[in-house]
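A protein chain is absent from this complex, but the other protein chains hold their places.
Labels run A, B and C following the written order; every chain starts at residue 1.
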Amino acid sequence: MDTTAILLLHCPDRQGIISEITKFITDNQGNIVYLDQYVDKCEGMFFMRIEWELNNFLVPREKIRDYMDTLYAQRYQMEFSLYFSDKRPRMAIFVSKMSHCLYDLLARWKTGEFACDIPCIISNHEDLRYVADQFGIPFHVWSIEKDHSNKAEVEAAELELLHKENVTFIVLARYMQIISDDMIAEYPHHIINIHHSFLPAFIGAKPYHQAFERGVKIIGATSHYVTADLDAGPIIEQDVVRITHKDTPDSLVLKGKDLEKIVLSRAVSKHIERKVLTYKNKTIIFS
Amino acid sequence: MDTTAILLLHCPDRQGIISEITKFITDNQGNIVYLDQYVDKCEGMFFMRIEWELNNFLVPREKIRDYMDTLYAQRYQMEFSLYFSDKRPRMAIFVSKMSHCLYDLLARWKTGEFACDIPCIISNHEDLRYVADQFGIPFHVWSIEKDHSNKAEVEAAELELLHKENVTFIVLARYMQIISDDMIAEYPHHIINIHHSFLPAFIGAKPYHQAFERGVKIIGATSHYVTADLDAGPIIEQDVVRITHKDTPDSLVLKGKDLEKIVLSRAVSKHIERKVLTYKNKTIIFS
Amino acid sequence: MDTTAILLLHCPDRQGIISEITKFITDNQGNIVYLDQYVDKCEGMFFMRIEWELNNFLVPREKIRDYMDTLYAQRYQMEFSLYFSDKRPRMAIFVSKMSHCLYDLLARWKTGEFACDIPCIISNHEDLRYVADQFGIPFHVWSIEKDHSNKAEVEAAELELLHKENVTFIVLARYMQIISDDMIAEYPHHIINIHHSFLPAFIGAKPYHQAFERGVKIIGATSHYVTADLDAGPIIEQDVVRITHKDTPDSLVLKGKDLEKIVLSRAVSKHIERKVLTYKNKTIIFS
Partner (left out) sequence: MDTTAILLLHCPDRQGIISEITKFITDNQGNIVYLDQYVDKCEGMFFMRIEWELNNFLVPREKIRDYMDTLYAQRYQMEFSLYFSDKRPRMAIFVSKMSHCLYDLLARWKTGEFACDIPCIISNHEDLRYVADQFGIPFHVWSIEKDHSNKAEVEAAELELLHKENVTFIVLARYMQIISDDMIAEYPHHIINIHHSFLPAFIGAKPYHQAFERGVKIIGATSHYVTADLDAGPIIEQDVVRITHKDTPDSLVLKGKDLEKIVLSRAVSKHIERKVLTYKNKTIIFS
């Protein structure tokens, strides 16, 4: 496949936006390979993902952003992101002690399912170094004190590594620590977490035990972007599995692990493909 | 099918309970047609549903309760309920203005799917009288004032009717009023409600709007026994349906209606079949 | 809501179709309230559903078809259907003896969920006349002989009624007869059937018994347009429910009935909203 440009945008809904932008691309001999749009009637907002081949495109790639800005963004109060398919996202994975999500991510990446690089895996424990080693990915450990006394220091070191490695987004693959607001601010809507419940039910610690106590008949998992509010960021993907009164907290954990890894990997996949757009704490997921 | 006795019981788990009770029934020439049991290891509790034909059973039907009590209940600290299949439950349905759950219940009842009687439908509005009329069921309206000033009075009248009609359980088929503690106390774990969210998410009013605001990717419905705590009683059944960013509050309501009626009817069906056992705010659902 | 025009079209994919058509509508002061499009890369085909308000639209409503034909259809090898929101579809329901799908359709229709008229219900048995009576809809019975000796005659009478009542589409709500090719030819892709299996598994008679024999862990239901090939027409909607070894043929029938009615009603709803497009024995379902 040729290199493509990917444009994600949103603006107040007005007639003619699609036709203008598709005309601009077509007139400049860009071959559109993907177009999906969505109008949120409640908010009066227009959202679009459009992708075209750069091969014969008359506008030089380094000028596209300027053109978009001048021609449309200002006129339509448009916000947009522009990506190029040959510029691969760089993912850092944060883990603690459980391996199921990490294995699932790495197995997909190894077989080419994720078009991204993984320059580093970061943890507060040594436990999963062997998994990183199996896949030949550098594994960095910074231990966080129980009283969090060194947390700022650890995050500073982590951020230094993330910057050095040009990490573009972070995946918390059952990382059991809360990320500070400062770190979130460095990666706004670019940190993906997996929470082991169908949010907003069972926010916080030990959701399977909460679910067991409540006697629910269905458990779930939720992948979302991390924001300053705990477990309250924009939801990317959720899924559930049916349980019965015969399930114990242990069997819930086991069943939940399958949900968690699939739901997290689906979200990571959508993010890598630049098919997630966020607006007002919600996501638009293009198919 | 012959008339059967149905025994639902629970007690602290001890070896030999199953074999004793099955032996008692078999020795008295009862033909066991259903047996399912479950041990909750966490609580150390034993639960059983057993059903046998009364045809040649040597213990007279009116003595079975005494025998159970004397032989087992006291010895094993057992609590039990005893039902006979020819004594049909009598269901009262409470509704407000939405017809989907009511139609689903009545259509099933009409075709014999529910082995129960429906002596009355009760509402605080006239809106659904035509549905009751379609099925020839008495429809009673007691209007509740906005300030709830006449609520105690209305509930007293309702209870009088329920008693007169020998109602054994109540179904709140999208009845938008809160039932008072006094009325709940008259029908403990015998009032079934449908809540239009996957509880414990979105407790209280307008759950679809809450779901829309939160941006979830899945919505649900929950049927549960009503207790004094709002939307917090033992859950009988839940189900969910996948939604997307394209859904509006209106389309959530529409999709949710299908969930609500199916989830409520499944719970009602299990209750009528005496396959629900409650313990410590949870349900054991026999299959 | 104002009266709208709804255009469903497909043609070989070429740049600029969206922008041309949206420009045509916008230039003529039509307010677009819905636009969704899809490109099938394998087939090289473009599909679109577009809906706009007729209020201030400069092209007279009776001329729109001509304009579309002249301006676009010939040039783009386009096939299209044009509907107006104030011209309600007219649905005939065919039934045999089971009431669950019929009740579900009529209950939705009664509450305004289906924007269609139902001029008649047709059956080969008297069994469900009482349901039609409950909803005040004319019920017509033509008995079909076991040897089908009078089938041509019956279908001729049915077609006469359908034409007289200006029926625009037919719903087979567990109608247990096979529709002849002649009748199908009168309503191409306008007869919706519900088959009680996840097609293409268990084609033909008694699918639940087939499912029981095979020992599947999931059963399903499929709504599809009827074509000359039995149970092989374009699939509109499917859904499934989990079962276990404890299920009997009877319990499969019971669980399946819930699937059937929901899956059929979803298909009917999409059809009424003109959100189904068929191409080469498949459906495109607009959301």
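We adopt the following convention: a contact is a pair of C-beta atoms (placed from the backbone, for glycine too) under 8 Å apart; a residue touches a chain by one contact, two chains touch by 3 or more.
Keep in mind the model is a prediction, meaning the values are calculated, not measured.
Across C:176, C:240 or C:254, the single residue that touches the chain missing here is C:240.
Of the candidate positions C:35, C:171 or C:216, contact with the hidden chain is made by C:216. Interface note for the absent chain: among B:35, B:71 or B:232, the touching residue is B:35.
One chain of the complex is left out; on chain C, the residues touching it are 38, 40-42, 198-202, 214-218, 220, 234-240, 244-246, 248-249, 281-285.
Those residues of chain B that touch the chain absent from the view are 15-16, 18-20, 22-23, 26, 31-32, 35, 37, 39, 242.
The omitted chain makes contact with chain A at the following residues, 98-100, 103-104, 107-108, 110-111, 113, 134-135, 244, 246, 254, 258, 262, 265, 287.
Here is the rule we use: only the chains that are shown with their structure count from here on.
Residue numbering at the chain A/chain C interface overlaps substantially, since over half of the positions present are found in both copies.
Rotating chain B by 180 degrees superposes its CA atoms on those of chain C, with the angle stated to the nearest 5. For the pair chain A and chain C, the distance between mean C-alpha positions equals 38 Å.
The multi-chain contact residues of chain C, meaning those touching 2 or more other chains, do not exist; every residue touches at most one other chain.
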